[in-house]
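Omission of a single protein chain aside, the complex is shown with its protein chains in their original locations.
Coming up: chain A.
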Amino acid sequence: MTRHIILDSETDFDGWRRAARALALNNVAPHDVVWRTSGNEPDLFTPAAAVLPDGPLVSTFNVPAQFIELSQASILHRDPQRFALLYRLLWRLRMNHDLLDIATDQDVIRIRDMVRAVRRDEHKMHAFVRFREIGRERDTHFIAWFEPEHHIVELAAPFFMRRFADMNWSILTPDICAHWNDDRLSFTPGVSRDEAPTEDRLEKVWRSYYASIFNPARLKVKAMQTEMPKKYWPNLPEASLVKSLIANAGRVSSEMIAAEATAPRKPQQREQPMARQPSAHDSLSSLREKAADCRACPLWKDATQTVFGEGPAHAQVMLVGEQPGDKEDLAGKPFVGPAGQMLDRALKEAGIDRTKVYVTNAVKHFKFVPRGKIRLHQKPNTAEIRACRPWYERELAVVNPALVVAMGSTAAQSVFGKITPINKSRGRLIDMKDGRKALVTVHPSYLLRLPDEDARAREYERFVDDLKIAATQMQRDRAA
């Protein structure tokens, strides 16, 4: 027996849901149901109450949450088949709960296509509604005329409410009109185009913006029409220009290419960078400036900047690390990232004030390879360490510290001028040829890389112990 279901309106989701539930519970097969909306009833029509199966609805059934979303959206589609399609899907879902995940199923494809069309129409309504202002200041009203493809006005209206809550507006359409007046959203029946205003004082300005932002040298008409289909053009004030812009594009751009070169507007007066007097003696700031342009090895290319040493010009102790890391490269300061925090903690524990020591790196550019959103640290090679060594030597000459602490193998290689194993040399003061003392220890980032917590605690202790040797030496020097 065929049953006729009459829904209250084109967007009567609740009515559809009630009916579909009752039909399904009474095992009424999809091909036995005809769906209509009120006003489109068949001639010999039976009242709705009579067509729904009798009997109490004792059992219930579940549908995936996804189905509710899909049906709420697809019911707004203009296709008259949508109610029947949704009921067939519901019917099939009771037998196969996973049906919606089968992207190759014909019914699933159809429903998803409908949802996509509704969402797109909603999105295009957000984009292509054009308000026209009527009335005088303080009593203005913004009115738009729009012709949506699907039944989306109620769906799209809250967007305009959230955006334009401080003005009174109406969106008029042939099906239904939305209004925002005195902080209240309301809907009235559809009207004809004649009800809407035909112009706005800003449209001329908007059109000239549209014409000016267009680049005639790169015509892509198809790309434009895919995103802004012709059906929307009658309500877009700028669309009236499209034809002439396209027609003139070829001429305008070939004229730009063919145009004779004009004389430059004014003589090329470029400020010459002030020639700096080369100073006989390096100062830290002049060294820093010179190092900023260093290209002694290729590392400058990929890095952000030279990260020069930092600290008092005549510090007693100079700490030398390997190279700046990610954070240091961005900030332009040594030891400000995770290894820097580790160093700060250890220095404090060893009784050394970081602001009293000079901190620098053997290599002053960050060496890395990009991996998506991060940069993977790479160990500098001997050529790069050598290329950068003159900067260390000049820092050393200016700061003239009594003690140099080399942290890690790269630093040790630079400080001693040769590959120097850490474990054999660490933990004791080493006399240098120039009369300074040197101390070798690990690099703080080594501690960060240790996977095992016990080892990390143990190695941290050793690191602090090494720094304590430096602290003692500093005290001794000060006393002397």
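Just so we're on the same page, contacts are C-beta pairs under 8 Å (C-beta built on N, C-alpha and C of every residue); 3 or more make two chains touch, one makes a residue touch a chain; residues count from 1.
Heads up, the rule we're going with is that contacts and distances are computed from a predicted model.
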item: Omitted chain, identified by the protein name its UniProt record gives, among "Sugar ABC transporter permease", "(2Fe-2S)-binding protein", "Cation acetate symporter" or "Putative DNA modification/repair radical SAM protein"; value: "Putative DNA modification/repair radical SAM protein"
item: Hidden-chain contact residue, picked from the options A:D12, A:D79, A:E147 or A:D302; value: A:D302
item: Residue of A:I246, A:A350, A:I430 or A:A471 in touch with the missing chain, whole complex considered; value: A:I246
item: Selected residue (touches chain absent from view) among A:L202, A:L429 or A:A471; value: A:L202
item: Which residue of A:R132, A:H179, A:K367 or A:K437 touches the chain not shown here; value: A:R132
item: Residues in chain A touching the chain absent from view; value: 98, 101-104, 109, 123, 126-133, 142, 144, 159-167, 183, 200, 202, 204-206, 208-224, 226-228, 236, 238, 242, 245-246, 249, 253, 256-257, 259, 261-266, 268, 270, 292-293, 301-302, 304-305, 327, 329-332, 368, 370-375
